[in-house]
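Apart from one protein chain that is not included, each protein chain of the complex appears where it belongs.
Moving on, here comes chain A:
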Amino acid sequence: MPDLLIELFSEEIPARMQARARADLQKLVTDGLVEAGLTYAHAAAFSTPRRLTLAIEGLSTESRAVREERKGPSVSAPAQAVEGFLRSTGLTLEQLEKRADKKGEVYFAVIERPGRRAPEIIAEVLDSTIRNFPWPKSMRWGAGSLRWVRPLHSILCILSDEGGTDVVPLTVDGITAGNSTRGHRFLSPDAFCVNNFEDYAAKLKRAHVILDSAEREGAILAEAQTLAFAAGMELVEDRALLTEVAGLVEWPVPLMGRIAEDFLGLPPEVLQTSMKEHQKFFSVRNPKTGRIEGFVTVANTLTADQGETILKGNQKVLAARLSDAKFFWENDLRVARAGMDDWAEGLKSVTFHNKLGSQSDRIARIAALAREIAPMVGADPDLAERAARLAKLDLRSAMVGEFPELQGLMGMYYAQAAGEPEAVANAARDHYAPLGPSDAVPTEPVPVAVALADKIDTLTGFWAIDEKPTGSKDPFALRRAALGVIRLVLGNGVRAALAGRQGILAVPMTLFATQRGTLDLDAKIADLLAFFHDRLKVFLKDQGIRHDVIDACLAMTGNDDLTLLVKRATALQATLQTEDGANLVAGYKRASNILSQAEQKDGVEYSFGADPKFAEGDEERALFTALDQAEAAIAPAMAAEDFATAMQAMATLRGPIDAFFTATQINTDNQIVRRNRLNLLHRIRSLCLSVADLSKLDG
């Protein structure tokens, strides 16, 4: 079985596209080969900035012959039907066979597909792969019409086995496949021929190209750590940066430099961000001072001066960058110490959304809302309002203008410089959180108040102007905002009603209603609450809480208090996991069904209360006793929101209810006894419903 080696050699492929391209190349080619009837043992794809490579081991030498028979129309069928059959089979009338069938003579097509040799199939598959490659962005070049991520220069495509190596004959848009490639652009630019994958990888390494990106990553990391260690420092690891850098070099040469003393006073995040975003440098920390004091840059070449010129150049560029950063930092600090009034003024002219006013308008709303929320999260209302007023001012700072990803964090530094209390500074840093599903949730009261106010203002605002997310479109990240509210509320055990005229949502929504004039306040709030409930379901499902359990709890009053809702759902799920709990649901449903049928039939509601004196058997009397005991336990537990105790008490009814149904016929001829029993069922139903709507449960 021969091995196949393919290399597509081009001008520099963007680093961020390489991993996907490796996977795509492997999938497209192997799928194509298998679809055409070949088999293979193993495949692996590789990339460097200038090449995409696929190595396939143990490829079959030809596809098997295939014989297919297809039954066509009757010989006497209209000409049109026969023509259609010819078209679909690609045969001529003479090639069809006539065979006797139950209904007479019928045309049969016998299609013979002979086995094809591997090279022919490979050429076809590779041609189609290159022409249909799913690059995120592709381009044409010169006078050609082929598209690739950057100009494609050569194709290597060889089949090799013990007998030798053959080039697969193939030409794509004027590029003829061969058995040669090139090494490093500067260190080993000459072309060379290869015989198989091992030969290819070995010759590339001699030509200063490490083919495997994982190997390049490993080499960079090890050398960078060694350099840092030798200087008594430690490398700040950054996986994403490592992968990106490995996609920018064929022959990585890490070089370490120091950050000039002048810049060590900058916040570490600024140093790190500037070095990473602009220069793709790794940060190096001094464990003694805890500061970022050095960097590692990864060159793509070896020089006679051991990289001295390269390092000097990089250091110079870094100094220019950090001079800018320092200039921004010092100017920003001046504005911050003066109270940030310039920034607050500036945000008046920055539009948040043309229907929702300026950033300044938004900040005023968030400040008012943070004040309302403060008591619910144990924050001081004055501090919460102050924090909300300052939290977004850093959007006007020069540093955030340069590095938008530092928003919030710079706000913290500037609030500290302005002499604001720690809670206010922390609120600037934390109020965007949580951003991702795995992002930490703030727990300090003032930041929690501002974070909630920020997200609730966004949600109510976009609801007010009918910009809700639809399908996959969520341009204002409202799903994320809702999940943020949910996590903030649950993570901090915040007790607050969201909906209703007295709920939190009503505060900003009323404001929007006044501004916009025509707004059905209650409907908007109800709709937004439903959105919260949808997001909560997704969130709780991930936490392992059953969908129907959530529905059973959503049906209860107070479902806009998310903490209460989740507490109830958690208790219900735990109860349902016990034997009694699971079986109680069946008993409840039986009671409820019999009752509903009787109520429908009789046209009355059996809610008059059952009287134990009409009880006839032991089981019936026992049920009365059990209900009395359960009620006595459930009522105070519910009042104390102790759902676990209430549900345990409810679950104790399972035995008495089952025994009652086994021993007792509800619909007896004695109407007094029957009515009493129906009233007894009603007691079961209403008692269970006071805990959760069990009718919403599956099974």
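We take it that contacts are C-beta pairs under 8 Å (C-beta built on N, C-alpha and C of every residue); 3 or more make two chains touch, one makes a residue touch a chain; residues count from 1.
The working rule: contacts and distances are computed from a predicted model.
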Exercise for the section: Determine which name in "(Fe-S)-binding protein", "NADH dehydrogenase subunit M", "Sarcosine oxidase subunit gamma" or "Glycine--tRNA ligase alpha subunit" the UniProt entry assigns to the undisplayed chain of the complex. Expected result: "Glycine--tRNA ligase alpha subunit"
Practice task
Looking beyond the chains shown, say which of A:283, A:314 or A:559 touches the absent one.
Solution key: A:314
Fill in the blank from the handout: Touching the hidden chain, out of A:67, A:103 or A:137, is A:137
Problem - Candidates A:79, A:100 or A:304 - the one touching the absent chain - result: A:304
Completion exercise
Missing-chain contact among A:16, A:131 or A:206 belongs to A:16
Problem - Missing-partner contacts on chain A, residue numbers - result: 11-12, 14-16, 49, 137-144, 149-151, 153, 186, 248-249, 279, 281, 297, 299-301, 303-305, 307, 309-314, 316-318, 320, 323, 349-351, 354
